[in-house]
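Structure incoming, see below.
With one protein chain removed, the remaining protein chains of the complex are shown where they sit.
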Amino acid sequence: MRREIPLVITFVVGMIVLLARIFTAADGGEFILAKWAGELTDWVIIVSAFAVGLASVNLFRIHGDIVARKRPGWINSLTLLAAIVVFAVIGIAARFGAGPFFSELNQNLYDSIISPLGAAMFAILAFYIASAAYRAFRMRNLEASVMLFAAILVMLGRAPVGELIWNQFPSIANWLVDIPNTVGQRAIMIGAAIGGFATSLRILLGIERGHLGGVE
Amino acid sequence: MDWKKLQNIDRRIIYILLILATAVPMIRPLAIPLSTGPSVHKFYQIMDAIPAGEKVLFSLDYAPSGAPDVHPQALAVMKHMMNKGVGVVFISFWEAGPMFGEQLIRAYEEQGYEYGVHFANLGYVPGGESAIKRFGEDVAGQVSRDFRNNPVSSLPIMQGIKDTRDFAAVICFSAGNPGVQEWVRQVQGPLGINLLAGAVTVSVPQYMPYVDAGQVKAMLAGLRGAAEYETVSGNPGPSVAKMDAQSLGHLIIIAFIIVGNIAFFMDKKKQ
Amino acid sequence: MNISTDIWTWIAALGTIAMFSFIFKENPVYRWCEHLYVGAAAGYAISVNAKSIADKAWTPLTQDGKIVLLIPCIFGILLYARFIKSIAWLSRWPMSFLVGVGSGLAIFGVVNSQLLQQIKATLLPLNSINNIIMVFGVLSILLYFFFSMEHRGAVKYGASVGRWIMMITFGVSFGNVVMGRISLLLGALERILGDWLGMV
Partner (left out) sequence: MTIMAGRVTFLFTVLIMGAIVLIGVNMSQAGKWTPKIRRLAGLDAVEEAVGRATEMGAPVHFSPGIGNISDDSAPQTFAGLEVLAYVTELTAKYNTEIIVTIRQPNVFPLAQEIVRQSYLAAGRPDMFQEDTVQFLSSEQFAYAAGVMGIMNRRRIAANLMMGAFWAESLLFAEAGAQVGAIQVAGTAAMAQLPFFVAACDYTLIGEELYAAGAYLSQDKVKLGSIGSQDIVKGITMVIILVGSLLATADITIIKDLLSK
């Protein structure tokens, strides 16, 4: 029982979702499988919502422990825990209609903390793309050199200043993006699709069980 | 010279130079000439041919993370539409979208343009692809109150709008999914709307097939697309200034690659 | 210069600078902001998900009598069974549910849009240099991905051509996104130089 039921659940819901994308009602009306598949995707949202609570328990345990034992950096952990509580309470108040004060505060907190900190982390990529290029693009061997020249040609073709140097850079860059780039993307995608299919199939059919953490 | 050391140059020097190379031209633009591509010209011509008094729909499908690449496009097209007297309606299928709609409106409200007449923000509709489909077929049926909580039926700009075919053009400013692909699949295909796209740079190759097939009439590509649009419409603005920063940023990175390789070869020769 | 007087703008600008400081050196200010950010995002996620449980499960269950929604709610609660040793095994039910939906969706997604569409797009008439590069390029890379045979002889030659083409692809993609990434930096600089300091 303990082993079989999870495998049956996986198989049944997986097949419903898959078959709903292949078959349809003969008369063009509403199709029962499509309805169930839609229902199941809603269920995923619900179950995932519960999982957020579970994962948050982990945050509370790890950082609660640090605060309780006054380990180094406990002030940071305390900040983290306080932020969870404050954002959760204000967010819930705002979302469940506690009035415009909470809605506005929630929006301001999002706009001035979560959103700019996220944008700043994302923007760090500009620095890292520069240092990665500096470190990695050395003509160590043929492969590395090919990669380096392709990257430089495309950069010169994209920046307005490239055109000032030589007006053919943009068309070279376009060709590189359209042809060799597409070739690589396509082939890697085909290979990965075959691998992804086999992995999903083994799980769907219960041949692979490791993802459930082994068998007790 | 110590070539080894130059090969492993402190990366912080790269970072500081990159900040300088991008911040300085933002404060003092250099006006490096910018050529404009056929795709942007086509985009401009389509938008410019829309007569005053008509309305267009902006689907603002991006979040703060992708905004630096896409929002400037919306700004540039918005300016063009306001100058022409074409009404703009905003909708979003991303939670953060309506905030950008408000940002676009703010400057014009200060100049005396009127909410509900020249523009309206219909807010966010959850539900991704299926929401886009339903909204495409029945605008008023999906959104009864706008982002500012006015009944949509009370807005003068929304009079006579039943489905998305009633807009002279629909422009999806998109940083991913749901976005251009969903608009093509669910609305452009079935209804044949006049669909244009503003895309983040990374998505451009992915959307090219739709442009080739004519499902997307024209596309702006990233920040450069915005800068070209500003140039074509004769109002060089913030995006054009940013292109100077782009040029210097690219040059700095290329210069570092070259320096790194010189150091690499000189070091090898010495050994 | 025209420095902002809005407190939220100040918070956003100082937060941006704190995050940027990481690239120079991990430091106490970054560490504090990192913890604040992780906590804030977690709290925000809790509120968003509480709302979706209310909208997607509770309201339809209690108001429209949609009893079937009890199943996902029970699944959701079973996730917590792992904290009680004797019934911990029950927490595998919701996991196998999620995994089932995922593998069903993935089979459709990868086979339809990645495999079939990409194969179809590669069936080109061999009448131009570009098309020939396209077809034989794809074939040589696929050759590289053969795992169950050693790369020897003609296979080795074909597979190494495949590797070179992949390297060009990576170089091109790398160069192609530099502009997008610098745009992000410009967006953050605008927040500091423009919104906050009023210099732009």
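Going by the order they are written in, the chains are A, B and C; count residues from 1 in each one.
In this text, a contact is a pair of C-beta atoms (placed from the backbone, for glycine too) under 8 Å apart; a residue touches a chain by one contact, two chains touch by 3 or more.
All figures in this text were calculated on a predicted structure; none of them were measured in a lab.
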Options A:48, A:108, A:145 or A:174, residue touching the unrepresented chain: A:48
Chain A, residues in touch with the chain not shown (by the definition above): 18, 21-26, 31, 44, 47-48, 51-52, 54-56, 58-59, 61-62, 65, 114, 117-118, 121-122, 124-125, 128-129, 131-133, 135-137, 147, 185, 188-192, 194-203, 205, 207-208, 210-214
Sites on chain C contacted by the missing partner chain, in the whole complex: 19, 22, 26, 30-31, 33-34, 37-38, 40-42, 44-45, 79, 82, 91, 95, 98-99, 101-103, 105-112, 115-116, 119-120, 122-127, 131, 135, 138-139, 142-143, 145-151, 166-167, 169-171, 173-174, 177
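The rule is short, and it goes like this: only the chains that are shown with their structure count from here on.
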Chain-level touch network, classified as line, ring, star, complete or other: complete
Pair joined by the larger number of C-beta contacts - A-C, B-C: A-C
Where chain A and chain B are represented by their mean Cα positions, the distance between them in whole Å: 22
Rounded Å distance between chain A and chain C, as computed from the means of their C-alpha atoms: 2
Residue list for chain B, restricted to those that touch at least two other chains: 11, 15, 18, 22, 65, 67-68, 224, 246, 249-250, 253
Touching two or more other chains - residue numbers and ranges from chain A: 111, 115-116, 118-119, 122-123, 126-127, 129, 133, 148, 151-152, 155, 158-159, 177, 181-182, 185
Parts of chain C lying in touch with chain B, wherever the complex brings them together: 23-24, 176-180, 182-190, 193, 199-200
List of chain C residues in touch with chain A within their complex: 8-9, 11-13, 15-16, 19-20, 22-23, 31-54, 56-57, 68-69, 71-73, 75-77, 79-80, 89, 92-108, 110-112, 114-115, 118-119, 121-122, 130, 133-134, 137-138, 141-142, 145, 162-179, 181-182, 184-185, 187-188, 191
Touch list for chain B against partner chain C, complex: 11-12, 15, 18-19, 22-23, 26-27, 65, 67-69, 200-202, 222-224, 238, 242, 245-246, 249-250, 253
